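Missing here is one protein chain; the remaining ones are kept as they sit in the complex.
When the chains are written out, they are named A, B and C in that same order, and each has its own residue count from 1.
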């Protein structure tokens, strides 16, 4: 519990490195967490051979959701889409370095859900994340 | 509890004195207890000055409902209708000489409910008996 | 009360210790003999304590809270759902919708799926042995919507007339809704076969599992029912909670039932978007402590083993039918023990069932008397009421003997 607000999370929340929009972009998707109104939009640029060349997130919400978005974006730049598709709950929790109860998990996973929705299409994304 | 099936109740159930119908009659009314299917019909003859001159009950059901009907009929013959109207839950329980829980109370009071419905009209009767 | 060389697989001595109420003296010297499980089952300590503990330690509202108690309560509530889903072998916990009881589960289908899918003249097939809970919702829909109802008859020995069922299926029914096990006759209906036939005829199938889930191993994937309804209180769980199981695609296609908190994804002043399963059908603060208790009840049954429970009940029932049949004036209803669960409904010549039950109660023997919420079935058999003794995992042959002796006492009093 006590490391739920590790320095790194507050730091990424207060001073995100990847907040913003990409124009032009190849993929863009947005969604929100109806429980708390958190909102995340993710823009991706993807090279012809399927590698994420640049990415940004935008939105508002709690420290967990915004920090995990920043960390997630950081982790996918330079990665092939095929690898991005393999990201899961555990990947995000590893990035955050914390454990989360069921309610906050939704905050942490919102950016992944948006990312996957962009990459895959909405239905599969939410199927793959249903707890 | 143990006197719930006092001799007198079983006796009135097995050998009722007032089972039957009256033809002609001045008042007749029937109802049933939906919980157990008990059914009671009561016929009354009433003199011009409002005295019950004769009465009978008919129907089927448990010992409590049938015995209380027989006892009730016995008690009202010769009484003015005004007195019959005053009969209540306690009058019947006194006739039976026992205490009853809420479910069996309905059995015991079925004949009174029918009697009052005949004398008063249905609505008032059920109002006056609602526990 | 139970001898140790008893052949049954369940250890009744130990099991009975789990149920505090079975030790109760109703009156000085009069111990409870509970033969009314078909109305509601008794609760083991594990279930009682789980709810007690919930209120003492973890009570909070669920889903929307981030504090420790809210997280704990949410986890407990949802874990129970998972265990219930596993217990009935549903594919996913999302198919398990918490309701108040079997009755609400059936009404939920009637209000949502049926009102969205049934037109005037559409045929719904029921049976003559249904509980009022699986009759009245359809009466209401008939009055409102002009659907047509028809009924699979019950034979004199208490079985469904499957030949007539076959003929009814030719009339292109939209829904077949029947009880897996009769609460009066004890009849276990051939649900899997009936469902297969209904599906071949293009109908959706709702099964009333109020009496089957507590007593038999039921497997949603093997049965292939579209909807399945049951109540916690009849299977060692608390009052106030039941389940509607449904096939995912069907549940997803249905409009919501009650509107309010938790069943929404988003609410604007003038519109809303419904939540995903199962929350879409769970409006407002649910029966949280009850879900926790329900989960523990399912664990309790799982530990004993549903096959062991069914075998035990079969043995008791066989014995009970044998002994009751010997009593002059007793008439039993329903099929033989091999076709039924632990229910013995009977009449005693010359004595009203209420009197039978009341006099048995003097010896602490709890049986039910009445129409058992199956008036049309009683009408069919030409009787207003029956007495019903029913048996569960905690009942013993000695209790059957007490029942039989009690009936002899009744006969003597009315003799």
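The rule is simple: a residue touches a chain if its C-beta (ideal position, glycine included) is under 8 Å from a C-beta of that chain, and two chains touch if they have at least 3 such contacts.
These figures come from a predicted structure and were not determined experimentally.
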| item | value |
| --- | --- |
| Touch partners, limited to displayed chains, of the chain removed from view | A, B, C |
| Selected residue (touches chain absent from view) among C:13, C:140 or C:167 | C:140 |
| Options C:159, C:287, C:351 or C:400, residue touching the unrepresented chain | C:287 |
| Residue among C:180, C:247 or C:368 touching the omitted chain | C:368 |
| Contact partner of the left-out chain, one of C:151, C:227, C:281 or C:392 | C:151 |
| Positions on chain B contacted by the hidden chain, ascending | 34-35, 101-104, 126, 130-131 |
| Chain A residues that touch the omitted chain in the full complex | 1-2, 4-5, 10, 14, 35-38, 60-64, 104, 107 |
| Where the missing chain touches chain C, by residue | 20-21, 24, 26, 32, 34, 36, 39-40, 42-43, 47-48, 51-52, 55-61, 64-70, 100-104, 106-107, 110-111, 128, 131-133, 135-140, 142, 149, 151, 231, 233, 238-241, 255-256, 258-264, 266-272, 283-290, 354, 357-358, 360-361, 364-370, 372-373, 375-376, 379 |
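One rule holds for everything that comes next: only the chains that are shown with their structure count from here on.
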| item | value |
| --- | --- |
| Intercentroid distance (Cα basis), chain C paired with chain B, Å | 37 |
| Geometric centre distance via CA averages, chain B-chain A, whole Å | 77 |
| Separation of mean Cα positions, chain C and chain A [Å, integer] | 46 |
| Two or more partner chains touched - positions in chain B | none |
| Where chain C touches two or more other chains, by residue | none |
